[in-house]
Structure formats: structure tokens, C-alpha cells
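Notes follow once the structure below has been shown.
Only one protein chain is missing; all other protein chains are in place.
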Amino acid sequence: MLKKFNRVLLKSNALRSVGSIIYDWRLAFEVIKRSPLTMTGLIIVVGFIVLGAIGPYIAPYNPIEIDFSSIALKRLQPPSLQHPFGTDEYGRDLFSRVLAGARVSLMVSMAVMSIAIPVGLVLGLVAGYYGGVIDEIIMRVTDVFLSFPGLVLAIAFSATLGAGLFSAMLALSIVWWPSYVRVVRAQVLVVREQLFIEAAKAMGVSTRRILFKHILPNSITPLLVLVTLDFGSVILASSALSFIGLGAQPPTPEWGRLVADGRKWFPDKWWYSFFPGLAILITVLGFNILGDGLRDILDPRFRRRLEFREVK
Amino acid sequence: MYLNTLLEVRDLRVYFYTYAGVVRAVDGVSFSVRKGEILCIVGETGCGKSVMSRALTRMVKPPGRIVSGEVLFDGIDLLKLPEKELKKIRGREISYVYQDPGSVLDPLYTAGFHVAETVLTHNSSMKFNEVWGKAIRIFREVLIPDPEAKAKSYPHELSGGMKQRVVIATAIANTPKLIIADEPTTALDVTVQAQVMELIRSLKNKYNSSVMLITHNLGVVAEVCDRVIVMYAGKIVEVALVEELFTNPLHPYTQGLLEAVPNPLRKVERLRSIHGSVPNMIDLPEGCRFNPRCPHKLQLCNKEPELVEYSKDHLVSCWLYKR
Partner (left out) sequence: MIRRALTFIPTIVGVLILTFVISHVIPADPARLWAGGVKARPEIIELMREKYHLNLPIHEQLVLYIRDVFTGNWRESPMTKRPVLVDLAEYFPATAELAIVAGLIQIALGIPLGLLAALKRDTPVDHLIRVLALIGVSAPAFWLAIALQWIFYYSLGLLPATSRGIPPSQTYTGLYIFDSLLTGDWNALVINLRHIALPSLTLAFTGLGIIARVVRNTTLDVLSSEFMDFAEARGLSGAKFYRHVVKNSSIPIVTIAGLEFGMLLSGAIVIETVFSWPGIGLYAVNAINSLDYPAIMGSTLLISLIFIAVNFIVDIAYAIIDPRVRL
């Protein structure tokens, strides 16, 4: 195992000058396998995505419908074998609702990312590559957005657009793109100065081609860490929006909303708030652990440290 | 031991214990530094020169470890000295000039502060304004123009050559007996290099210190050195007075080195490069470490040669000269 790892490491270093991304990835995979913490993060993230996809189908009970015939009998029951997370005030199985909530969180975070990343990427590329007035304008606007604590601005947008999951998604997307502009632009400024871009320019390669074929791929690796971490942050932010009454509305089984609903019965029916909150914690933790691990792996200093680590 | 010996190193070994294996960066090095001389250490990048120089005052960081050896300085073994005592020697008796003046000065403190605190550390009875005055006097000595103003400048406001003068100023601040200069001119412009070398030489004469100059620039060696040590892959392969080395190089590696650059003391028709490259330090060749690249390889070369005296003051480690 150690031998193989060393081989991959050495190869990756030998080929770095050629810019082999494939070896980078093989190395990354080897490192993930060696770091139990990062592996845990990866498992949680994959588990979350799978549950988001199939959660509602494997839920033991209907997460949304209320069975009015048995409310009195089944409402607010503590965790048991039948209902591992207990039941809510309408007798619904909280385990099923938390499972279904994975899909809501996954949808929101994916929607926000799929708007924020392309917008940030394009604006960052354009600002970094062209510089001058375009850069100045884009960065000024970005600065304005970053002059608000993110969640506060999201609350303002969300309140204006009206409570609801869709407006929360929109609000978070509007708030999230500026940080990507900064990161991508900084990366572009670094890549732009490199010789191969000069060479491409000298050979008359079109600007668009340089941007998308050369600069973009080279800017993506550092972005990857940020995206992983942000996936968790979006889940956290959207649950906070729902908790304060914006975002998801009943009967949508959103985790933040469930915590807020459970608070009415706190502290006697502690499970109502406890399990949905735990689901948020574990999911976000998964993304953060994975992102943190990826950052180490992609950091050349860390790579050096791995190679030259002291053997005790 | 010669009467005029300042520092004697015996069988020094520094190994790096890494994941990939044990790197024997310095492997059984013995030599001495004489009073008032400029001793050059020559060798390719990665041959262990810098590590060796830092090991002299035990400044090796993990995963590196000093495995064995003695460093006798005024008769005291520095490798056995308690850290507290050693701190009194660093910067006072033995001082360093590092390679890259751009990164050895703390960017948050003024140039003068570096010199002043170095003086203050070793003379705790002095007051700060006394020390500051001394710093400015030293700045004048290392030929920094307008020393009062430059002392108040931050490193980023000074040029590379100027920063290296500041570094040299810290090195001579306590009139050390030994100055170890680790490639002091490599990071500088060619025009500044000569000035800095000249400065080191004149300061050495003034304070009668010894200088250990680490370099891979043979031009510098020919110009300023008294004696030369040639290192290859963690070992000393040849020691000689500078004239002797340039006129009568013994070790095939030294010969190769001299043929690879214009020789100031001998006319060579064309330059030649040494065949092959520096060996992987983890997976060293058996016996003489130079044998895979050596043009005169013998059967014997699979065994390790010892450093033996060829003539007075000329030592070589090669089977070709076995008596």
C-alpha cells in the first residue's frame, strides 16, 4: 500500500511539469483512501446525495400526508423501533420526514450552485482576463454584494420575494455568486501571466478559446474546494432561512423548518427538533470534512509534507 | 589539530527520515576551518552543503536529524552543548548569511531593527538607543548609503543587494569568529554579486574572522577562497588549496566540474559537461557515489574510498590515488 502510494506520488511529481491532471486525481484518490476523516466526509456526502435521490421512495411512511383517523393515537410519540425519530403533532413519522428533507436540501443547494457557479465563473473570467473598465465595474458590484453578511442579504431578498422555497433558492443564488467572482478572477490573474497563455496569444488563438480552453480548466481545481465547502454552507443558510420563517413552508419537510416546528413542543418532545437538526449537522459536516481534506490534497505544501514526513 | 584551527568537524552525519526512505544528506564529513581563512564548499545543488553548514550549530529541522559526529569549536563540542549555550554561540561566535535576502528578513520590522536586536540579544546590558547607534555604525561599515534612513526602512523598501548588506550587517554585528555564508550572491544581480563578495572579504580581513563560503560558482571560488572543499552527494571528495585545486584537480568529479566552466587559471579549448546527473539521495550507488558518472571507473569503485592525504594540504577520496 505504502509502496504504491509512493509510486503514484513520485509519478505525479514527475509529470507535474507536463501538467497532468489525471495523475493529480489519482493522487487525490490515494490520499483520500489514506485519510479516514476525508473518507468519512466522502461517504457522508455520497450518502446524502443518494438519500436525496431515493429518500422519499424508501421512507417507511408518507412524509407529507396526514392520517387524520389516527392523529390522536400517533401524535408526538417518542422515538421507538417503529418510529426511530418519533412522530410530529400530526402523527407523521419524523424519520420519513427527515429522509424526505434530504431531497429538499439537495435540491436547494444544487439549484443555488447551478446558478451561482456559472455566473461567478463567467464574470470572474471576464473581469480577470480583460481587466480595465470591465474588471472595475464587475468588481465594484461584487464588492457591494460582499458588503453584506451573506445571510442578512439573503433574508432581505427572500423577504421581498415572499416566503417560499423558490424565493429562498433565488435569494441564496443572488447572494452566492460574488465570492466565486473573486476566487475565479484571482486565479485567472495568476494563470493569465503564465507563458503558455502568452504563447497561445502569440499564435493567434481566439480570446474565447483561450478563456474556455486554457484559463478555465486551470482555474477549476482551487474552485473545487470552495464549491464543496459552499454546498454545506448553502444547506446551512437555507435551513436558517426556513427556521426564521422564510424559505420552505409547511407541509414541505425542510430540516430547518422541522427544527422550528419542533420548538413549539420543546423541551418535552425533544426529538422533534433534535433529529432534523442532527441531519443538518451531519450533512454539512460531511461537506466540510471533504472540502477540508481536498484543500490539503490540492495544496502543494501539503503534498511536499506527505513526501517528506518524518518517519517515527 | 593545527594550532590555528578554529573549528573541527569529525564524521558528521545528517540523515533525513522520510516516507520515501532515508536521505543521507551529509554522510561522514570531516574537515577543519582555520583561523582567518576563507574556506569554500563547492558542489552541485542538493549535495548537502547547506544542511552541513546548518548542522554545525545544530540547526537541522525534522525530518532531518544529526546522527553522529563532533563539531569542535574552541575545543567545545557544539553538538553536545545544551541548547541554551548554543544560542549564545549562534549570531555571536558563529553567524550566518543566507542565500535569499528577500525572505530572511522579517517583513514587519525595519532593517535596523534586525541588526539592533541581534546585538541586543547577545549584549543584554546595552540600551536600545546604544544598540541602534551601533546598528547604524555597522550599516556604514557594510557600505549602505545613507545609513540613518536605510535603518528605518522596511525590507520591502530595499533592493536585493541592499537587503543582503543588511543580512551581512547582522552577521558581523557581534564580530563573530566564523561567518558561514550560504550562497550569499546567488539571488543577486551579477553586478551586485562582486560588490557583496568584496565586502565579505574586506570585513573578514578587518575582523580577522574565518569565513565558510558555500557556493556552486567556481568563479567566486577562484577569486576569494584560500582553501576549497568539494562535496558530492553528501561526502567530501577533495580538499585543496585554491591554486592547487585549479591547477591539479585530482578527483574525476572535480576535474569534470572544472571542465564544465571557463577556468580562470587554465586555458581550455571547449567546455564539457559531466555525464549523467546527481544520484537519487535515497537510492545511492554502491561504493564511491560518483562511480556511475565516472570516466575512470575501476573495479575497486564498488567499495567506498576514504579521504586520504595526497600531498600536503591536498586530500582526495578516490581509488585512482591509492598508494
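The letters A and B name the chains in turn, as written, and every chain counts its residues from 1.
Here is the rule we use: contacts are C-beta pairs under 8 Å (C-beta built on N, C-alpha and C of every residue); 3 or more make two chains touch, one makes a residue touch a chain.
For clarity, every value in this text was computed on a predicted model and none was experimentally measured.
*Asks:* Which of the chains on display does the removed chain touch in the whole complex?
*Replies:* For the complete complex, the undisplayed chain touches A, B.
*Asks:* Taking the full complex into account, find the residue in A:141, A:205, A:220 or A:298 that is in contact with the omitted chain.
*Replies:* Result: among the candidates, A:141 touches the missing chain.
*Asks:* Which is it among B:170, B:254 or B:291 that touches the chain not included here?
*Replies:* In the full complex, the listed residue that touches the missing chain is B:170.
*Asks:* Provide the residue numbers of chain A that touch the chain removed from this figure.
*Replies:* Where chain A meets the chain not shown: residues 37, 140-141, 143-145, 147-153, 155-157, 159-162, 232, 236, 239-240, 243-246, 256, 259-260, 263, 266-267, 270, 273-274, 277-278, 280-281, 284-285, 287-289, 292.
*Asks:* Residues of chain B in contact with the chain that isn't shown?
*Replies:* Against the left-out chain, chain B lists 54, 57, 59, 61, 84, 87-92, 95-96, 98, 100, 103-109, 114, 117-118, 120-122, 154, 156, 167, 170.
The working rule: only the chains that are shown with their structure count from here on.
*Asks:* Taking the mean of the C-alpha atoms as each chain's centre, how many Å separate chain A from chain B?
*Replies:* Centre separation, chain A to chain B: 52 Å.
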